[in-house]
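With one protein chain held back, the other chains of the complex are shown just where they sit.
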Amino acid sequence: MQLHEYQAKNILSEYNVPIPFGQVALSDSECEKISSSINGKVVIKAQVHAGGRGKAGGIKIVDNPLDAKKVAQDMIGGTLKTFQSGGTKFPINKVYVEEASDILKEFYLAVTMDFDEKCPVIILSTEGGMNIEEVAEKTPDKIMKIHVNPLIGPSPYKVRNLLSSLNLEKKISQQISNIIQNLYRIFKSLDCTLIEINPLAITSQEKVIALDAKITIDDDSIFRHSDIEELFDETQMNRSELKALRNDLAYIKLDGGKVGCMVNGAGLAMATMDITMKAGAAPANFLDVGGSASEERIEEAYKIIASDNDVEVILVNLFGGILRCDVAAKGIINGFENYNKSIPMVVVLRGTNSEDAKLLLENSELDISFAEDLPTAASEITKKLKK
Amino acid sequence: MQLHEYQAKNILSEYNVPIPFGQVALSDSECEKISSSINGKVVIKAQVHAGGRGKAGGIKIVDNPLDAKKVAQDMIGGTLKTFQSGGTKFPINKVYVEEASDILKEFYLAVTMDFDEKCPVIILSTEGGMNIEEVAEKTPDKIMKIHVNPLIGPSPYKVRNLLSSLNLEKKISQQISNIIQNLYRIFKSLDCTLIEINPLAITSQEKVIALDAKITIDDDSIFRHSDIEELFDETQMNRSELKALRNDLAYIKLDGGKVGCMVNGAGLAMATMDITMKAGAAPANFLDVGGSASEERIEEAYKIIASDNDVEVILVNLFGGILRCDVAAKGIINGFENYNKSIPMVVVLRGTNSEDAKLLLENSELDISFAEDLPTAASEITKKLKK
Amino acid sequence: MNILNQDSNKVLIQGLGRDGSFQAERCIEFGTNIVSGVHPTKSGETFNRNIPIFGSVFEAVKKTSPEIGLIFVPAPFAADAIIEQIDASIPIIVCVTEGIPVSDMVKVNEYLKGKKTKLIGPNCPGYLIPDKKLKVGIIPGTIVKSGNVGVVSRSGTLTYEAIVQLTKLGIGQSACVGIGGDPINGTSFVDVLDMFEEDNKTEAIVMIGEIGGTKEQEAAERIKSSISKPVVASIVGQTAPEGRRMGHAGAVITGKSALASEKINSLRDAGVLIADSPTEIGLKVQELLKIK
Partner (left out) sequence: MNILNQDSNKVLIQGLGRDGSFQAERCIEFGTNIVSGVHPTKSGETFNRNIPIFGSVFEAVKKTSPEIGLIFVPAPFAADAIIEQIDASIPIIVCVTEGIPVSDMVKVNEYLKGKKTKLIGPNCPGYLIPDKKLKVGIIPGTIVKSGNVGVVSRSGTLTYEAIVQLTKLGIGQSACVGIGGDPINGTSFVDVLDMFEEDNKTEAIVMIGEIGGTKEQEAAERIKSSISKPVVASIVGQTAPEGRRMGHAGAVITGKSALASEKINSLRDAGVLIADSPTEIGLKVQELLKIK
C-alpha cells in the first residue's frame, strides 16, 4: 500500500526525520492560507500515487499566496498523468504546500528489502533528484548499499564507513547518519517494503532534510497496522483495481488487448500471457484469483473482467490445487447470471475437482468452448477474435 | 533506574496495557479532587521507590473524597519505610489516586533478563499479589517462564501453550497474551531490566488489568532515553547515594560498621569486605570508584566517604589497571584538602603507577598508614579502631 | 537434508481449517502417512476418523514423532507456526500459506541459520514423490506418474502444467517440488537441483523459472559447476508488462538480471535445454530423453 507524500512526511516527522515546513490543502483557499504563513517561495505538489510529478506539471513553485491559490485551483479537481503512471490519470484531490528550500546538494536515500540477500538494504547515492534506475545502470559505482542484519539494525560502523567515503563535513554526515537510523525504525515498525527519499537535500543552512518521501507498506502486513490502513486513498485506484483489491484478487489492466484473462497463480498467469501473445491475441487484462478463492470472490473476478469494455473474449485457465475448480465454476456462473453480460469464453480447467466443474459449466447458459491445454485454448481464442 | 508506579503506569497505558483509572496527586486537595471524579472506593498509594508498601501503610482504601484528602494529608510530606526498603525511609512527595477494582483473581507477571540463558524471560505465576521469591522457593512449579529470542520476540505459540496450561477462558487468555506482547515491547523499547506487574488482576467484569507496576531501566542505557532520564526522582535517594550516582560511583551504605571503604572493582570490593569482616572490622560503607575514575571523581568519592558520620577509619584498596594510582592519590589529597576533615586512613596501593601514588600521599598531610597487602591492612584497621 | 531420500515419512499437519482439512484428505488419499494434526482449539479431537489433533506442535511431536510438518495456518500466524515447528526440531517443514509478511519471513530466514530444519516455501505447493506415495502439499495427486524426471518450480499452478505435459507423454516423475513464489523462502532452485543430482531415481530435471530476482542465474551457475544430469528449463514472463508495483529501489537491486532473456542466456550457457514456450516443456524432455 502506497502513501501520499504528505502522509509519508507526517510519519517522517514523527520519527524525527527533518522535513521542510508544509501542510496539506484540500482547497485553493486552504492552499492560499497555508502559503501566507510561509515566508518566501512556496512549493505546491499534487498528491497522487505516481512518481515523476515534476516533469508532468504536478509540482509548481510560486512567489506569493495569490499565485499559490491559482495553482491549487488548477490542480485540485484535475488529474495527473506522468511517465511513471503507466497511462493512468490520477485524480488530484489534495495538494501539499511547502516552504521552498535553498538546496546545495541532493542525495538519494532509500530503505527496501533485498530479496537476494534476504535482508533490508539501505541505498544511498550522491545522485539525488535523478531517476535512480538510470543512475544504477549508467554509474553503478554511485549507488552505495548497506545490508542490514534484522537482529542488529543498521550497524553504526557501516553507516560511518559509507559516509566517510563521501568526505562530507562531520555536521552533515552526523545528520544523514541519524536520518538513516530513523528511516530504518520506520521501515521496521511499519513493515515497509520501501521508503524512498529523493531528494534528500543539504540546504544552504547545512541542514539535511527530506524534500520528497515515498513510503510503501507491505500489503500482507496491513493487518497489524490499522492506523496505516486508514491512510489508504481509494481515489488513486480505478474502480476495477479497487474492487479486485477489496476481494483479494490481483488485477492488472493492459493496453491494446482484447482478451480478458482469469487464471490462478502468478506463474501460470505469466505463462498464459506468453502463450496467448505468441498466438497473436493480446490480453486486455489479467486477473489472478490466487490460491484459495471462494465462490464469491470468483464471482467478483468475473464481473471485473466482464466490465472491461475492451474485452471480447474471456480466457479462463485454472489449475485446481488449493483452489477447487467446481467452486470456481459456480462463481463464474453466478457472475454471469448476476452481471448478465454474455462474452464468449474459452476455458481450460485441470486439477482438483475439474471434472465436476466442467459439468457445471456445460449445463450453464454461458457461451463456452473447453480446451484441453493452453496451446489449444490460445488458437481457439484467436479463432473467436477473428470472427 | 527505577520509576514510580504512576510513571510506570503512564508507560503501560501508552503501550495499550490496561490499568485502572488513576492520576497522580501532589497535594491533599488534588487528591480530593481526583477522588471526587471516581465512583466508588478509591485507592491511595504513596509513590516511593520501595516494594511492600501495603504492609507498611503506604496503600490505603477510602470511601469518599474527604477521607481521601485526609489520607493524602498524612502521606504527603511524610516518609515510608518498608520491609523491602533496607532501613531507608523514603520521602512521600506524591500519591497515586486510583479507582478500586473488583478483583476475581491475581497473577504475577514480569519481563526481565535471564543472565544464565542470556536472553529476556517472561515470568508468569498464578500466585499474584504474593512475595514472588517466596513462591519461587516454596512452589517452584507455580512459576512459569518463557525465554525470548531477541530476534523473534515472545513467540505467540509459546505464550499460547503456557496460557493453555492454565485453563483460562479464551477471553481472559487473549487479554493476557496481548499484555505480554505489549510489556515485551516496553521492555525492548526502553531497555528495561525489569517490568513487574504484581498483581495482574482479573476483575469481575472479566477485564485483565495491571494493578501495580514496577519498571526498572538499565542505567547503562539511559544515554539513549533522555525522556526517561527526566522521570528520575532524586528525592528517593539519600544525598550520598545521589552524589555517587552523579559521579558514576557505586556507593552502598551499610549498617553498624565504622570503616569507610574505597576500592576499585566489585570483586575486589567484595574481597575487601570479606577480609575486613573476618578481622572484626565491619564496613560503614562501600564505594567502588570503578574502572577509570578521574581525579575529580576520586575527590568526590573521598568526600562521600568522609561525610559519613559512622566512619572512624578509611580503608583505601586500589589496584591500578585502567585506573592510575597516581591520579587516585591526587583525588584523595584534593578531597582531604577541600573537605578538611581528617580521618585516619589505611592504604593499599598496587598496580599502575602505585609508586608515584605512594610518594604523593606520603608528602601530603593525611594521617596515613600504608599496607603491603589486604590482611596487613585489615589488622592495621582493627588496631586503629581499638585506639 | 535431502527430502527425497527420507526413509520414514510421517507427516504432521498444522492448521486444519477449510483448506487444511480438505488438502489433508487429498494427501491421505494419495497414500501419505499423516500421523497428527495441530490446531489451537481442537486439541483432543480427531480428523479423518482417527488421526489425533493436538494443541501444540511439541505435544504432537512427543506423541507421534513426525518427520515432516505441513503448514496451512493463516498468514498472520504462519511465521509463528514455522518457528514452532523449527523449535520442535521437525526436520522438514512445508509451508503452503501465502501472504506471509515479508518482515516475518526475514526473521524466520535469520532464525533458520545454523538450524538443521529444512523449510520449503512458504507460498508453495509442497512436494510429491509418486513412487513413495508421498504427497506433502497441494500438488494434485491425479496428474502425476511415477518415473525418472525431477520437476522443480517457483510457481504452483505452472508446476502442475509441466507435470500434466510429462504425464500425457508417458514420462513419469521421480519427484515434483514447488519451492514457492515468495521472494524470501526456505529452499532454492540450487538446493533442489543438488537433491536431484544426489537422487538415484532422477535421470533428468525440469526447472521452471520466472522473471524477477536472480535465483535462475544462481541455478545456472550450480548446473554449470556440479549438476551432471540433463536439465530442461522454461522461464515465464517474457511478455509480462513491467510491474507497476515494483518500487524503484527494487529495480535498482536486481537490475537487468531480473529479465527473462538474461535468465535464459545464463541457463543456456550452462548447457540447459530451453523450452521457449511453457507448453513445450514436455516435448523438450521427450526430445532430451530420446537423444540420450
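Letters A, B and C mark the chains in the order given here, with residues in each chain numbered from 1 onward.
In this section, a contact is a pair of C-beta atoms (placed from the backbone, for glycine too) under 8 Å apart; a residue touches a chain by one contact, two chains touch by 3 or more.
Not measured: the values here are computed from a predicted model.
Taking the complete complex into account, the chain left out of view touches A, B, C.
Screening A:155, A:189 or A:363 against the full complex identifies A:155 as the residue touching the chain left out. Note that of B:61, B:113, B:368 or B:385, the residue touching the chain absent from this view is B:113.
Across B:61, B:242, B:268 or B:368, the residue that sits in touch with the chain not pictured is B:268.
The missing chain lies against subunit A, touching residues 149, 151-152, 155-157, 160-161, 164.
By the touch rule set out above, subunit B reaches the unshown chain at residues 51, 86, 110-116, 118-121, 123, 131-133, 136-137, 143, 149-151, 188, 191, 193-194, 196, 198, 214, 216, 218, 220-221, 223-224, 252, 254, 263-268, 270-271, 273-275, 277-278, 290-292, 318-322, 324, 350-352, 373-375.
Contact residues of subunit C toward the unshown chain are 113-114.
Convention: only the chains that are shown with their structure count from here on.
When chain centres are defined as mean Cα coordinates, B lies farthest from subunit A.
Taking the mean of each chain's C-alpha atoms, the chain whose centre lies closest to the overall C-alpha mean is A. Summed over C-beta pairs in contact, the chain pair with the top total is A-C. Centre-to-centre separation between subunit A and subunit B, using Cα means, comes to 52 Å. Across the assembly, subunit B contributes 151 as residues in contact with two or more other chains. Within subunit C, residues 107, 110 each touch two or more of the remaining chains.
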